[in-house]
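Take this structure, written in structure tokens, and hold onto it; I'll ask about it next.
Removed from the display is one protein chain of the complex; every other protein chain stays in position.
On to chain A.
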């Protein structure tokens, strides 16, 4: 289409075309950079993996180029990210045995909060299926499918989500214990810090979809507060950073993952509203929506020098429509009816969904290799499907039901595909060259 597609996807097509064009392209750049080396030999070398190191240095230089634009701290992170591969990739000639032990040891190092995307998706699915199977939900077309599945299936799904979440939380707790410096580095990182909200969001979602607890029981209340408090604490920390602390002002650190902070507030508001605590629900909702407004405007403006989101993380763009959907769900629970403002929020998220889906070029570069970032597709779709379900309940039109059906099926399919990918490619899930490897986020002394 336009220049922006090409721009956003610079070089993206090159790899789909095949190795030949890749080589050509490479050669062009190398020529462009006036590297006085034997090009052929260089290409050959890098194809065998040997020439990688030099490229990484190139990238390091590139990362250094940002330095003028961004603040010092953010910059530091950036540079580390872009050069991360240098430290993390291991030369192929290294002993395999050493490699094995290393990888076992480094599993904690290579783990980071971004992996909570998986449990986020699963918990979202659990909530979606719970909502669909509720007797109050008038799931026209889905009724036969839901009836076909035994109720144990939902419990299974919920248990799977719980298991994943517990496992991830344990891993992360271990990481906090043994790799505290990486956790701190992650907390200082503009993408990483947002994912610290994710475990609490997962717990809240799981709590809402739990088949065992009724919302008005004491334990529900206790758990709800237990999971909401960290969100509030993180809110104070991060939103405070935005408007007070020197170098982390919003125009520099804003990126699509920042919307997770908003989603956290909205999920908390929904959970609070479900157990009847309307005032605290409104409190969390208003905090969330006010910052969402600021964030939305800032993200749309896309300041120069504030877009350090690597192409690999492009799937998190889907969070753009997760936030308004979640807001619509939260307001629906607070006001006890799917009113016009809920509809408006839902429609906004539908539009953003259409807007993102109509630019597949944006995601092409991230789709080249499976990574945990892919899991970011699933959760927003699930939230959108949830909002569509509520909308269909309110409107009761054929189109609304169709929309609900399509979105639910889509979100389930995406989650299934992701699960299959994860099962098939466990190696890609914990790659050695993850740019968000937190050991690389530690500022070097």
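Throughout what follows, a contact is a pair of C-beta atoms (placed from the backbone, for glycine too) under 8 Å apart; a residue touches a chain by one contact, two chains touch by 3 or more; residues count from 1.
The rule is short, and it goes like this: contacts and distances are computed from a predicted model.
Per its UniProt record, the hidden chain corresponds to "S-type anion channel SLAH2" from the list "thiamine diphosphokinase", "S-type anion channel SLAH2", "DNA polymerase delta subunit 4" or "CDAN1-interacting nuclease 1". Among A:311, A:334 or A:372, only A:311 touches the chain that is left out of the view. In the complete complex, the residue from A:348, A:386 or A:407 that touches the missing chain is A:348. Across A:146, A:160, A:221 or A:395, the single residue that touches the chain missing here is A:395. Between the chain not shown and the residues A:362, A:387 or A:404, the one that touches is A:362. Remark: the residues of chain A touching the chain excluded from display are 1-8, 10-12, 14-15, 22, 25-26, 29, 32-33, 46-47, 49, 52, 55-56, 58-59, 61-62, 65, 85, 89-90, 92, 96, 99-100, 103, 293, 296-297, 299-304, 311-312, 317, 320, 324, 340, 343-345, 347-348, 350-352, 354-356, 358-359, 362, 365, 368-369, 395, 397, 399-400, 427-428, 431-433.
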